[in-house]
Structures are given as structure tokens and as C-alpha cells.
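Every protein chain except one is present and positioned as in the full complex.
Right, subunit A next:
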Amino acid sequence: MTSANQRAGAIRGGMPRKPIKISQEKVVIGISVVLFSIFSIVLDKFLSEGNIIALLKNVSILGTLAVGMGLVVVGRGIDLTMVAVMVVGVAFSIWVSSLGIDFTVAVLIGAVLVALIGLFTGVMIAFAEIPPIFATLAIASSIYGTGRIIFPSDVLYAPNNVGWLKWVGSGTLFGIPASVLIFGIVSVTMGLFLRKTRFGRLVYATGDNPNAARNMGLPTRPIIVTQYIISALIAFIAGLIMTGLVTGINTRIYNSSLIYDVLLVVVLGGIGLSGGQGGVRNVIVGTILVGILTNGMTILNVSYTNQNLIKSVILLTALAIDAIINPRDEQTSQTGDI
């Protein structure tokens, strides 16, 4: 219980962390700083303003998705539908617009569809009580499969005369690319939502101990359903960023390792899969480490396959360091740990 109390205290900001406690988040920050320094020294132009912006831009989609995943994981769930929802939601909007409907209206229709998918996922998990990992795995396949039947092709191009979509792809504000800005807005909103609203606190309570939360009379089921609706909508936003950046969407991304990269960012940043801990800051820390790694390796001309290998080794290292520094025992481990 002490650790839970500490955590709760730390979250409220009322109780200072013990100075000797080195969390996983700090391990990851440490690794990021080391890598950043090495790349800055070894790689010419790594430290340039342009490259830092490129680095952030390249992780904006991953980061946005990870914020949504972070919310669900804090609530002791997991949402493997995010990439499917992202590609199918946006592809659906493009498909609707190809029927002669204005693209902006089509995007709103897509958003409604995506929210309904999130609602369905949430209901399956909260009311039908299917474990989230299985429910979302199955629903992800169904969503993607349905998309494959409806859409004529894997790659769908958005109409190229939509002003706001162009801005999402190439617009800037004070030198910051729109995609990074959107990632920032989503992160800040989610951060405030989790920290400052009553609903946010309930997400932590549900994630930390769902049974206790329910016994206390908290509406745990509606809370869970809402989480999945929000994560679906965030996935849709990430899809719109991608469409803006590359003028279309390739639904085949569903088959890539993207969903695991999203999970990697969340877990790497220090949001435990057992729920009730961590926040948006952890997601940002994880995202930035992956961003530094990918950027540095791309400059070093490391092949994609080897990049994935190195990325996984770094993840494993971060988790191993954390396991050594913060060993699990009866007090710190929770039921539901994966």
C-alpha cells in the first residue's frame, strides 16, 4: 500500500518524491540524454534546428497515438485497435468524399464512425467483460477486414484542394510544424484532462484497482467505455496528420509494427501495463527517445530491419535497468500485471 500511497501522492503533487528513487522515466531520460549527446558529437548537423524539428515531426504521429494508448493503459486497458481505427477511419472519410461529399464533412462523418467503433470496443470490454487485449485484437482485425472489403485499394489519396489538410501537412506556426503542434495540443489537453478533471482522477482510480473503485461506487464501466472512445478519436487525429503529411493513407500500415511501436513508447516512458500509474509526461519521454534513436540511425544509414533490432534492444535495456533498480515484490506488483 505504501507504494500506492506514494504514487497517489506524487500524482497529486502534494508529496515530494524520495530523492533516491530512480524511476523508469528517469532511466529513459538518462538514455535519451546520453544518445542525444553522442549523436550531437558524432553526427554533423544532428543538433541543427532543422534536424530537431524533423525529429519531432517524424514522431508526431507515433506520439499522438501513444497519448491515446497511454490513457487506456492508465485505465488498466490496452487498445490494439488504434492503428486499424486510424487507417480505416481516415480511409472511410476519403472514400465518402470520393462519393461527392465535401471532404471536411466526410471527415466529420469519419469521426462519428470512429467514435462508434470506440463505443463498441468499450462496451465489449466494460460490459461484456472480454479482456481488453483479446477484445481489441479481434476488433482490430474486424475493422481492418471490413475496410479491405469496402475500399477499392490499399492506398487512398485525399483530394488535394483541401486548405486545412494542406496546413496539417506543411503549415507552421512560429516555425513549429503543424503536425508537432497537433501532437502538443493533444498531449497538453490529455495531461490536463488526466490531472485536473474529476474524470481523469477516476481513470487513475479505476486503473489502480477496478474492484475497489467499483465498490466505492465509481461508475467504472462508463469510464472504461469513454476511454476507448477518446483513444479512437485520437487515433483518427493521428490518421489525419498522416494524411496531411503524405497526401493520402496506406491502410497496409495496419500490418506494420506501428501498434507495437506505440505500446513501446508507452511502456518505455514508464506507464505500467498494470494501470493506475504514469501520465502524458511518460509518453513524451518515450516518444522523444524513439525519435532520437530513429533520427540518429537514419542519419547513420542503418537499415530499417536493423533499426527495429536496435530499438528493441534499447527497450529491453531500459526495462532491465528498471527491473534492477525497482525490483518487483509483493507490495509493488499488482494483479493484472502482464
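Here are a few things to note about the model shown:
The criterion applied here is as follows: contacts are C-beta pairs under 8 Å (C-beta built on N, C-alpha and C of every residue); 3 or more make two chains touch, one makes a residue touch a chain; residues count from 1.
Here, contacts and distances are computed from a predicted model.
Choosing from "Sugar ABC transporter substrate-binding protein", "Anti-anti-sigma factor", "Spore germination protein KB" or "Heme exporter protein B", the protein name stored in UniProt for the chain missing from the display reads "Sugar ABC transporter substrate-binding protein". Annotation: of A:40, A:197, A:211 or A:256, A:256 touches the absent chain (contact as defined above). Among the residues A:132, A:169, A:207 or A:269, only A:169 touches the chain that is left out of the figure. In the full complex, subunit A touches the omitted chain through residues 44-45, 48, 50-51, 54-55, 57-58, 61, 148, 152-155, 157, 160, 169-170, 177, 242, 245-248, 250-253, 255-256, 294-295, 298-299, 301-305.
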